[in-house]
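Below is the structure I would like to discuss, written out as structure tokens.
Omission of a single protein chain aside, the complex is shown with its protein chains in their original locations.
Order of writing sets the labels: A, B and C. Residues in every chain begin at 1.
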Amino acid sequence: MAHSEHHTENNSLASNIEKSVEVKAQKCYQCGKCSAGCPVADEMDFPPSMVMRLLQTETPENDEKILRSHSIWLCVTCEMCLSRCPMEIDIPSMMDFLRQKSRSEKKVNKKAKNIIAFHKSFLNSIRFTGRLYELGLILDYKRQSLNMTQDISLAPKMISRGKLHFIPTIIKGTAQIGRIFKKTSN
Amino acid sequence: MKFGIYPGCSLTGSARDYNESVFALAEAFGLEFTQVPDWNCCGATAAHNLNKELSLALPARILALAEKNGLEEIIVPCAACYSRLVVTRHELKKDPELKNRISEVIEMDYRGTSKILNVIEWIDKYITPKLDEKLVKPFNYKVACYYGCLLVRPNKVLGYDRAEDPQTMDIVMRKIGAETIDYPSKTECCGAGLSISRTDIVSKLSGKIIEDAEHRGADAIIVACPMCHSNLDMRRPDINKYWKTDFKIPVLFVTQAIGLAIGLSPEKVGLKRHFVEVKIS
Amino acid sequence: MSDFEPKVVAFVCNWCTYAGADLTGTSRIKYASNVKIIRFPCTGRIDFMLLLKAFANGADGIIVSGCHPNDCHYTSGNFHAKRRWIMFKELMDFMGVDMNRITFSWVSAAEGAKWADVVNTTVTRLREMGPYVSYRDLVNKSVEEEVKNE
Partner (left out) sequence: MARIGVFVCHCGENISATVDCGKVAETIGKLKHVAYSTDYKYMCSDPGQTIIKDAIKEHNLTGVVVSACSPRMHEPTFRKACAEGGLNPFLCEMANLREHCSWVHEKNDLTTEKAIDIVRSQVEKVKLNSALQPIKVPVTRTALVIGGGIAGIQSALDIANCGHKVVMVERSPSIGGHMSQLSETFPTLDCSQCILTPRMVEVAQHPNITLYTYAEIESVEGFIGNFKVKIRKKAKSLDEKICTGCGLCTTKCPQKKIPNEFEQGMGMRPAIYIPFPQAVPNRPVIDREHCTYYIKGKCKVCEIVCPTKAIRFDQPDEILELEIGAIVVSTGFDIKHADFFPEYGYGKYKDIIDGLQFERLASASGPTTGAILRPSDGQVPKNIVFIACAGSRDPAKGIAYCSKICCMYTAKHAMLYKHKVHEGKAHVFYMDIRSGGKNYDEFVRRAIEEDHVNYIRGRVSTIYERDGKLIVKGVDTLLGAQPVEIVADMVVLATAGIASSGAEELAQKLHVSYDSHKFFAEAHPKLKPVETNTAGIFLAGACQNPKDIPDTVSQASGAAVKVAALFSQSELTREPLVAAVNRSGPPMYSTCVGCFLCQSVCPYQAIEREDFKTRDGKIIKTVAKINEGLCQGCGTCVALCRSKSIDLQGYSNNQVYAEVVALLNEY
């Protein structure tokens, strides 16, 4: 702790992460156990241990690579990396931070378009009704992602099994939910 | 005895079967629930992916409502909701400043006093003690208990079972007569919230789990999470298409299996709503 | 209160905490300079009346630290210290001495980092508590009053 006081304040992504979510990138010694256990590592442009390594360099070029990566959006928060990390580095929390930073700096990877569209549709749904309205979510997601034909056969089957409602449930506290969204939107 | 229950959105929609089986079990064992009044969605994966504060505020509102209504114990059947609620309680306990800020956001007092039970904890506490006397149709099948991610991770926060090769669900299943298999995919991820946006990944990951269970001779996969269920059950056609297979192994909620074992009808526990036909009864 | 720097005296045993604090130095771990150490052979040697003398002489806080239970170089000195400490604490609490100003800890010869931690948390706490003028006032007042009465 005291040693780091010698360093000048820097604005690298790693130091931002340390300040915001108390995850210290320099703790990583590159054993790769996170990447080895990550279920989506082979889909990622940078597996988790590589993200850690890029952070450690603290260069603007590599910080940029992370924020523009597909990896941060593919992370499913299954927590396997944290569960097995010998250094107990909270990669999932770090990924949450990186996703938010990537969005706020408008650096979202194009391939992650659908994933974000889904998340946005999800939040839109609860924003106005308080609960998830699954049919609404699917329709809104189709609108946002323009994937009109996806899952076209699923909906009728769901409806026939009573798993999809036509009318959303609206809770009493919707105004309050709206305010929660507003207050946390910064 | 009265408990609070936070069903969560899935149980009112795509996981109606789970909901039905939980309520059927409660009824059979003379247990009564009080729903957390006017509950809202916990925010799930979407909230913590896009907005950390929102991901804490939504569960905090639920917990505050439970407290306000004197619910000392709430059962949360959905593993995803369970995870969000417990994580929120942990984060707010750790950081009193954050707790005050969130209390202000939700316009309610939050103290973090309600006890949160996942479905297995609920079964262990209230069902298991009276299970032997009610058991009429032992569940004589070989099953693969699938815990997924959110029931056991992050283990240090949830403090439930063990992170590798958990056992609690296996123990419950053995109590009703099942043989449980040891298989490594127990806590591998099914693809979770990528179901709609990246169906290909979900098909791949869920397919691996199903293959592992089938390969080791399981007759059924037992789950305790609506998201896992929908990925393994509702996504089965996608999985079979992705892997060019014809996996037929059914996926049951643990509450459904118990329901059958105590003699409830397949309809009563919602088995008819599954996509993959359940030939077990 | 932000500029206030508390004066802290640490009463430590030679074998564990003094050696531990030496290790903090050897390891170049930094900590707040408010603390000054007085070496005793053993925490068993520490007469707790000395703590009151320290407060009377301007200390804002005190650390008492020795070997972990069972690790005492002299077998049982730290147990005797602990027992006397419990009595002393009750008594002082009753008499209105602020026991939050005293940190009692175990730091072994191998726990250099822990020593820095004990010092830093104590100093941080004392910075918030402010100077211990109430005790010094009490001592001075009673002397003045006694003089007056005579």
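Everything that follows uses one rule, which is that a contact is a pair of C-beta atoms (placed from the backbone, for glycine too) under 8 Å apart; a residue touches a chain by one contact, two chains touch by 3 or more.
Owing to the predicted nature of the structure, the values given are computational and were not obtained by experimental measurement.
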TODO: For the chain that is not shown, enumerate the shown chains it touches in the whole assembly.
DONE: A, B, C
Task: Touching the absent chain when the full complex is considered, from C:59, C:102 or C:123 - done: C:59
Open item on the list: With the missing chain put back, one of A:70, A:84, A:113 or A:165 would touch it. Which one?
Closed with: A:84
- [ ] Kindly note down the residues of chain B that lie in touch with the hidden chain.
- [x] 162-165, 182-184, 215
- [ ] Could you please point out the chain C residues that touch the chain left off the display?
- [x] 5, 7, 9, 14-16, 18-19, 21-26, 28-31, 33, 36-42, 44-48, 50, 53-54, 57-59, 70-77, 80-81, 84, 108-111, 116
- [ ] For chain A, enumerate the residues touching the unshown chain of the complex.
- [x] 29-37, 41-42, 47-50, 80, 84-88
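Convention: only the chains that are shown with their structure count from here on.
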Open item on the list: With centres defined as the mean C-alpha position, give me the chain A-chain C separation in Å.
Closed with: 48
TODO: Provide the C-alpha centroid distance between chain A and chain B, rounded to the nearest whole angstrom.
DONE: 22
Open item on the list: Counting only residues that touch at least two other chains, what does the list for chain C look like?
Closed with: none
TODO: Enumerate the residues of chain B that touch no fewer than two other chains.
DONE: none
Task: Partner chain A, residues of chain B touching it in the complex - done: 9-10, 12-17, 38-41, 43-55, 57-58, 61, 104-107, 149, 153-155, 163-164, 187-189, 191-194, 196-199, 201, 205, 234, 237, 272-275
TODO: Spell out the part of chain A that touches chain B in their complex, as residue ranges.
DONE: 39-40, 43, 74, 76-80, 82-83, 92, 96-97, 99-100, 103, 114-120, 122-123, 125-126, 130-132, 134, 138, 141, 145, 150-151, 153-154, 157-158, 161-165, 169, 171-173, 176-177, 179-181, 183-185
